[in-house]
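Have a look at the structure below, then the notes.
Apart from one protein chain that is not included, each protein chain of the complex appears where it belongs.
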Amino acid sequence: MNLSLALWLTQDAVVNGAVYALLALALIVVYTVTRVIFVPQGEFISFAALSLATLQNGKVPGTVHLLIATGLVVAVLDGWRMAKTRDFSRLPRLVLFNIALPLAVAALAWWSASRPTDVWLQVLVTLGIVIPFGSMIYRLAYQPLASASILVLLIVSVAVHYMMVGLGLVFFGGEGLRASIFPGFNFDVGILTISLQSIGIVLSSVVLMVVLWLYFGYTVYGKALRATAMNRIGSRLVGISTEFSGKLSFTLAALIGAISGILIAPITTVYYDTGFLIALKGFVGAIIGGMGSYPIAAVGSLLVGFLESYSSFWASSFKESIIFTLIIPVLLWRSLGKHRIEEEEEE
Amino acid sequence: MNPWLPVGGLVAVLLAAPLALSEFQIVLLNYIGLASIVALGLVLLTGIAGLMSFGQAAFVGVAAYTSAVLTTQYNMSPWLTLPVALVLTGTLALAIGAITLRLSGHYLPLGTIAWGIAIFYLFGNLEILGKYSGVAGIPSINLFGLELGGARELYYLIWLMTIGASIAVRNLLDSRSGRAIRALKNRVTMAESFGIDTARMKIVIFLYAALLAALSGWLYAHFLRYVSPQPFNLNSGIDYLFMAVIGGSGAVWGAVLGASILTLLKEWLKDLLPYLMPQSGNYETVVFGFMVVLFLHRTREGVIPYLTRLMPRKDKPRPSLEVAALPRRAQPEAGGTLLSIDQASKSFGALQAVSNVSFEMRSDEILAVIGPNGAGKSTLFNLVSGVLPVSSGRISFLDQRIDRMTGREAARLGIVRTFQHVNLMKNMSVLENVALGAHLRSSSGVVASSLRLERAEEARIMAEAARQLDRIGLGDRLHDPAGTLPLGAQRLIEIARALAADPVLLLLDEPAAGLRHLEKKALAALLNDLRKSGVSILLVEHDMEFVMGLVDRVIVLNFGQKIAEGTPREVQSNPAVIDAYLGGIE
Partner (left out) sequence: MSATLEVEKLAVSYDKVEALHGASLRVDKGSIVTVIGPNGAGKTTMLAAMMGLLPSRGAIVYGGRDISMMPVEARVDEGLCLVPERRELFSEMSVEDNLLLGAFSRIRRGAGKIDGDIEEIFTRFPRLKERRRQLAGTLSGGERQMLALGRALMAKPQLLMLDEPSLGLAPRIVRDIFHVIASLRSSGVSILLVEQNARAALQVADYGYVLELGEVVLEGPAASLVTNPRVAETYLGLAGAAD
């Protein structure tokens, strides 16, 4: 292997690793706050990338219809609950977020489909489509089960994953799509050719991580989410409701998924089920971080990126086996450091 | 209702089924049987023991491929490849289990996803396994000259094994090992303190589940006569878990029911949806996912627990006491030094919970440790019972160092405890909870239990448990779920369970809390009786009145330190003690 190849593989590794690190962050936030192992995280990626590509093809993606329908279901369910308790103080919010917002996004999407060259509008519409799904999915699938065991929540996650992958296939078909955001421009640094796209990805990931770091460290709502992850009872006692933190963490997950999807759309052909495999690698990163430590998970995600990139060169057909076997020594290392700490959950 | 009635009914229906059903329906039934066997392992692993695995499909695949390769390339008979497949899968399970089972909570399912995927990709990339195109031309099974080539012929073998495996798992759950397995879920500390090797038990049932998966895989290979990686991917692993959860992961028949519901649902959706939504197919997974979510919103525990609630409860008969008693250990000579604590300390980070506490205890003594809340009494208890290791100092029991021992090792020496926060298995009967205490006085293993070869010993355990329950006055509540008794009674059950372990030193953590006046009197009388029979008792208590009338000596702790020691009367008039307890705010 020569130096330029090594550098090229490294570039690949860093680009992928940056995306995995973002996903690992989303998975950790959702898990620590709600105890949900969020398997469908990858579907946000697919939905975003494919919606973007569809808009660029001048069509309105099916995810828009799904957004309107899901919003309606939420509005009906919560409206029913309000009618039963006769407390309509939150009705305007409900209508705004679950009916007005999806309709506005749909209008924008319809307009955007007629302007195939307006990339930033497409990105905006894509974000507008995917992000609201976060809190809607939490509301419909998880909120009624907030007190259930981790196993039940995990099973629900898998079922939601099935639904979303199935819908992805319905909306986008089995063919892969590719979008373009940054102009395809390469430049040479010494012997290495760097594409503008890969710089865009790494830069965007870093910016997003810094923004999230500021959010969690310096805003009341970010702190409230961290508080929920640390101490569920304590956070309820200061008035942070399970519903609030659940919806907020899922919204963040959707945001991260949407941005990841937009970032990878130009560099790889995305199929309806591509997101799942990408998110699984984010999982590997998150597991390395013990589903709790974000910095370790970020390093772990980079490690996954390197392993993937180099093993695809040396042993491409065993690439996936190698990456997923990597978890086992990591688990071993984690288990050695742990002495008889057993979470005694009440039945 | 006779527990064998549904089994008998099921067997009859299954026997008659092939006469009435079409070839296609038989094939479906075969798939249900194959899936049931795997789901059974998950009932044990996930439902009962709380260990989640998404990787069972990989085990099915290992066995299927083993038999496929050996029969097609080495012309081995399927009956020879069955043991090979079992051994190979078992070895793999032991290796994977040794690593991943040490992890609790969320690590385990994620770990199983990881190796499930890794093994799947291995299937698809190994030359010898035919890569993604798989292995074809697998021979059928020949049973005493009878060629089990078609679905109809294999049907009987598959269901024979399904029923057999169900009965074996059911037997296992209703045994000494079964009680230990149930304690793996959220009750590890308690189980260890009664001598159950929980780490080993986890490996054993992981192996058990893997072997069931292997059996299914072997049948699968010779049923389809062709294997490829696809049926052993993560999705299949997920489906098996779905089956167990939907059927009711805590019940054996839940596996068969869950496998039936899921297999039929998928089939039905495949048939029905194209009619409902003809424009673009493939809504199956969407509707399937939707139904699973809806289902879990309605009933989290699965179908079987829901059905059982509808049926009247029928208790087993009272265990007969006319059996040989379990062996008892020799009690140490009265009056000698039993327990000696020398400068024991325990700190948690900056908090010094117990600091330099020393005292001795004679055998046949009742000694109380008292002190205000947060004084370090429970921590001291955990040090003596091996739940926590000391930070410094030494603790000896009958001249043997125990300060670094685990709870399990301490239990072997006869140090048995109760827990301040009642630590019973709430859904298990009172009798079974107490029977768990006798774990170390019996020895039957998983295999004997599955095959019901341990009934004689089981009867002796049950008799012992019933005897101890009679002793504490709960002999009329044997078959009630422990969680339905009042808290005071639950504390007494804890004591009965400890007594079933035949203790030398009995550690009681606030036994009188929550008891009414008369109950306290009865408890005091019981403890006095025990002392007469040679058992030494160390108790932590808050209730002064109870302690004063009962114990020989009192140790007083405050802020982790011993501030007084002596007879109850001496301690009562000790100014330091009065200050610790009554230190008002003036």
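In this document, chain identifiers A and B correspond to the written order of the chains, with residue numbering beginning at 1 in each.
Just so it is clear, contacts are C-beta pairs under 8 Å (C-beta built on N, C-alpha and C of every residue); 3 or more make two chains touch, one makes a residue touch a chain.
Since we're looking at a predicted model, the values are computed, not measured.
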Which shown chains does the hidden chain touch? A, B
From the list B:M291, B:V447, B:A513 or B:I563, which touches the chain that is not on show? B:A513
For chain A, the residues touching the chain missing from this view: 220, 223-224, 226-227, 230-231, 233-241, 244
Could you pull out which residues of chain B are in touch with the chain that's been left out? 350-351, 372-375, 426, 483-488, 490, 510, 513-514, 516, 542-545, 559, 572-573, 577-579, 581-586
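Just so it is clear, only the chains that are shown with their structure count from here on.
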In their complex, what parts of chain B are in touch with chain A? 46, 50, 52, 96, 99-100, 102-107, 109-111, 113-115, 117-119, 121-122, 125, 185-189, 238, 241-242, 245, 249, 280, 282-286, 288-290, 292-293, 296-297, 300, 406, 426-427, 483
Chain B-facing residues of chain A, complex: 31, 37, 141, 144-145, 148-152, 154-156, 158-167, 169-170, 280, 283-284, 287, 290-291, 317-318, 320-322, 324-325, 327-328, 331-332, 334-335, 338, 340-347
